[in-house]
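Input: a single structure, listed below in structure tokens.
Yeah, one chain of the complex is gone here, protein chain that is, but the others are all in their spots.
Here the chain labels run A, B and C in written order, and each chain numbers its own residues starting at 1.
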Amino acid sequence: MEDTFEPRIVAFLCKWCSSAGSDLAGVSRMEYPSNVTPIQVMCSGSVSPLYIFSALNRGADGVLVSGCHPGDCHYIKGNYYARRRLALAKKLLEHIGLEPERFQMSWVSAAEGQKYTQIIKELVRELKPLGPQTKLRRKV
Amino acid sequence: MVNIQSLKEEARKCLQEGKVKYIIGYEKGADGWKANPAFIKKPEDVEKLIWDPTCFHNLARFLVDEKRRKAKEKQPDTRPVGVVVKGCDSRAVVILLQEKFIERNDVYILGLSCEKAGVVDERKLARKLDGKKPVKIELGEKDNFLVFTDDGKAEIPVREILAERCLECKANFPVISDVLFGEKTKREVLNPFQSIEKMESLAQEDKWNFWKQTLAKCIRCYACRSVCPMCYCDECVSDTINFAVTADTTAEEKAQKIKWLEKSPVLSENIFYNLVRAIHLAGRCIDCGECERACPVNIPLRLLNKKMEKEALKLFGYEAGFDPSQPSLISCFKDEDPQDFIR
Amino acid sequence: MKKTGVFICHCGINIAGTVDVKKVAEELAKHPGVAHAEDYVYMCSDPGQNLIIQAIKEKKLDNIVVACCSPTLHETTFRNTAKAAGMNAFHCEIANIREQCSWVHKEMEKATPKATKITKSAVEKVRTNEALEPLSVPVTRKAMVIGGGIAGIQASLDLATSGFEVILVERSPSIGGHMIQLSETFPTLDCSQCILTPKMVEVSKHPKIKLMTYCEVQEVSGYVGNFKVKILKKPTYVYADKCTLCDECTKVCPIVVPNEFDLGLTGRRAIYIPFPQAIPASYTLDDKNCPDPFTTIACGKCADVCKPKAIDFDMKPQIVEEEVGAIIVATGFDLYDKEKMAEYGYGKIPNVLDGLQFERLCSASGPTRGKILRPSDHKEPKEVVFIQCSGSRDPELHCPYCSKICCMYTVKHAMLYKHHVHDGQAYIFYIDIRSGGKGYEEFVQRAVEEDGVIYLRGKVSRIFEEKDKVKVWGVDTLTGKSVEIEADMVVLAMAMRPSKGAEELAKKLKIAMDKDGFLAEAHPKLRPVESVTSGMFLAGAAQAPKDIPEAVAQASGAASKAVTILSQERLFHAPTVAKVLKNLCTGCGMCVLVCPYDALALKDGKVEVNEVLCEGCGTCSATCLRAAIQVKNLTPLHVHEMIKACLGG
Partner (left out) sequence: MDKILAKKDLSQWLKKLDSYDIYAPQKDEDQWTFSIVENSDAISLDYPNVVVPSKKVIFPQREFLLEFSQSNEKGYQIKEILPEEKSVIILGLRPCEGKAFSLMDRVFGGELKDPYYLKRREATTLISLSCSTPPSPHCFCLSVEGSPHSKEGLDVLLTDIGEKFYVESITEKGNRLIDQAKQVFHEPTSEERKKVEKIKSDAEKKIKREIKGLNNIPAKLKGMFDSPFWDEESMSCIRCGICTFLCPTCHCFDINDEVETSSPMLGKRVRTWDTCQFPDFTMHSSGHNPRPEKASRLRQRINHKFQYFVEVHQKYQCTGCGRCISLCPVGIDIIKVLEKVRDYGA
């Protein structure tokens, strides 16, 4: 399972820091696994818990939300709201028995291509042993 | 001790003086022992009002209907509505005020203190009586309930049949009211989160197996959201069609209704619905426990809401329903909010 | 069904090298609603763009997706291409399959499906987009500059000379900032006041500059091009127009307090003129010290002796309201707090000074008329120890960052000292010497070679007083020996901090600060003089420690940035702002609380968006429990569709 299974990960990246950071990773030709499909949002503060639930419901094996470091938010405080809102969502998902690794958050600045690369690598490494996420996935 | 007579008197006065439109209280239900919501319009009807350990309902829920009704009236009667509230219900009123759903002068709050008790848990009671049919329940003198059944009377210690939510209640008397009946006797609550701690101690997989079985039972009758005063949205994000629609709603807007989850009562969609409800009630749920009581298939919904309540307190020092002027849980933050879970 | 066109760029081999672009095109052609899909070697080239325009026209496409590099690079290019083909700009979306795909993966069989997903998700997004036109607002062609130091002065002059009205707000009684306190400046050693005062005079004389000293910005509302500012005019109790500068008042004033201009090395009266060349040249009665806080008696002597009757004790604070189109923040710096450097005896031992105090000692206009005498006994110090990085580069205890100018001004200090005291010896404790800058390294060399300044690499462990000496214990990490110097005076190159009150101001202006409290620029490289809030610009040490030439350069940069706004009749604002679905809104006001820009307000129980204030961050929409407020073209529906596409669902 571990070596064959390729987790499908959705990453919500804020435009100004994390998406820019992931662009930098590209510009610097860093390499990381291809499991993550990014969705660019304006600010991590705009990520509703529904987005995470929906991604898991649609069969994501893992979800990442990444924004600017506290204090660096392009919109001054959006990431602080994200931090609070998504902490609750994470607790809730773990409460119903979802593996904590399945939903994670990170702060990645526009200068942290290296960190972004690292996070994706770790994310994939952690998700592989878990196998496919079937708990919240819809079966039509 | 709450004096029901003085409640009736106050109610009568309000109605006679035309100070309120009507009064939402409790009356004996058809089956003879449980309370039902009562809508008292005439002074003479105040005699119907009762107060006993079966007054489960969170009557703040009906303020939502009242607002909708008023919105439709041509010349709305702007007098307040009188509403009887327990401690938990009063906190629901606080949330409705905090979220500007109602204004303070829309309601005349008749507060009842639960004092040393609260409401009974029907299921616990049924187990106790096993088969016997209750006809009347009263709060006894010494921390017990007097349960009258078709054959005689039983004295049951409060703790044994009291509803979980009352055992964990943070304020067993109204935090907001225009008149208060009964004493503000703070009941000692050892651990307000007892019920979920067992749950929390489980391994991830056991948690999952528990919820898998439990939520598979959900028939999506939506009694939980229907009975909840906080679920006042005209259109719920989990509804698959939009009906908060007016003449000027464009076809495009209608087409844009998102189908986050399917109507099918299958596990994945049931979980989605319950996750959405739990997260939307975070920092808003005041643990009146009505959702859990109303659920026909016994889903322990408090275990979801209580978890959010606990985290709100633990992570952000936030308690719902005590201060209408405070910003709601997710519309504020502190610089020192925890972020150890963030890479 | 809407017809979508998809255009996949090879970017030479940048994309095609790791992504099978043909395959992506095939896959997308199968995607419902995709009426056209093709790949091309360089989509951004003229032929590439023409091919897009052609396809739009021939296939009557409703919207297009260009799968290429990051939208930060060519989004504008292709949106203009779409416009050229008569399509609304917002019916064009970019799928980033280079930076976020081809450049970070090696195997084609993995990069290709990912590129496909990214492109499909862009297709789903563009299909959900609505056509939008930029919002346009008129511009108030007038600027405000906050802070009257060299940066503020330079910015004001540049703006005024470009023909725009400027309001220069300074909280102290005179402009000039810290630069006016300096004696000489490195590396040229020309006199600071001599080069600054002409600019100060120019400011005071310039017809387009409204100078507002002893004033503070109290409230800022509005948005780029249309800010409304409330300025608090603190009472000076002296009518500048009547005052003849006869100085009679100070002679009779009984109250003496430490003189800020000399950093407490001298005293001044409660009624005073900050320094001889102050602009505006006028006296100020400082009401913190008069009436005497202890006796609470206002003696009134000054008023008695004032022939022109320029003094008015009943002068009241005023609020002045102004409208401006752009704001430049140049609030400068302060030195690191005395208290925090107690370990170096700073503030306790009279002969331990900070850099600015030393500047005053060297300055011809200073307390000692330019003679270097130590404060305790006015003797000439024969041995002086200069300590760099006092408070800088010390993440554990003090400031983590490098204050940048200390290396240079310490060299200057040592040199000036030698020029005054030829038989004296100067020691400098340092971690590194950072002398990047025109003529800087040569300057350092000169100090060592010509003036015999002794550099000791290492940190000072202890400073204490012994008899009339200041003992300095330290280590020379190069020789490994511990050093003990019996100094007559110690000068600390204190760290630079954002000036006091900068944080408060930043909150009023709604501009971000970095972790050290300096004002944050919009982009560290590409937008170094813009704040994150459009229409507000940064200049000088308020943004980061910097020396005079840098401050001046940034000031001119900020000014020209401001001109890009002021020079326009109307401004255009991105139309991807929040919209309210009135049927769903219950008026709970949660979104109003979270909006960083005060762009939302409740009206008749529903929320309303001030579109020009809204920056489209979407925090409101994630807060709303009923999705009643959404950002145009990035609504929950957009995200929902993108999620589905990303997961092949």
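Simple rule for what comes next: contacts are C-beta pairs under 8 Å (C-beta built on N, C-alpha and C of every residue); 3 or more make two chains touch, one makes a residue touch a chain.
All values reported here derive from a predicted model rather than from experimental measurement.
Residue C:A29 is the one among C:A29, C:A84 or C:L526 that touches the chain not shown. If you put the hidden chain back, the residue from B:R104, B:R127, B:R159 or B:K334 that touches it is B:R127.
Only one of the listed residues, B:T149, B:Q204, B:S264 or B:Q326, touches the absent chain: B:S264. If you put the hidden chain back, the residue from B:E9, B:D31 or B:E183 that touches it is B:D31. The chain not displayed touches chain B at residues 29-31, 34, 36-39, 57, 61-62, 65, 123, 126-127, 133, 219-223, 226-227, 239-241, 243, 245-247, 249, 254, 262-266, 290, 293-294, 296-298. Although one chain is not shown, part of chain C still touches it, namely residues 29-32, 34, 120, 124, 644-645, 648-649.
One rule holds for everything that comes next: only the chains that are shown with their structure count from here on.
Two chain pairs are in question, A-B and A-C; the one with more C-beta pairs in contact is A-C.
Centre-to-centre, using mean CA coordinates, chain B is 51 Å away from chain C. Centroids of chain A and chain B (each the mean of its C-alpha atoms) stand 35 Å apart. Chain centres here are Cα means. That of chain A falls 31 Å from that of chain C. The multi-chain contact residues of chain B, meaning those touching 2 or more other chains, are 237, 260, 330-331.
Touching two or more other chains at once are residues 594, 623, 627, 636, 640 of chain C.
Those residues of chain B whose C-beta lies close enough to touch chain A in the complex are 199-200, 204-212, 237, 260-262, 266, 268-269, 271-272, 275-276, 278-279, 282, 304, 307-308, 311-312, 315-316, 329-331, 333, 335, 337-339, 341-343.
On the chain C side of its complex with chain B, the touching residues are 128, 581, 583-584, 586-591, 593-594, 602, 605, 623, 625-627, 635-637, 640. Within the complex formed with chain B, the residues of chain A that make contact are 49-50, 53-54, 57, 70, 77, 80-81, 83-85, 87-100, 104-107, 119, 122, 135-140.
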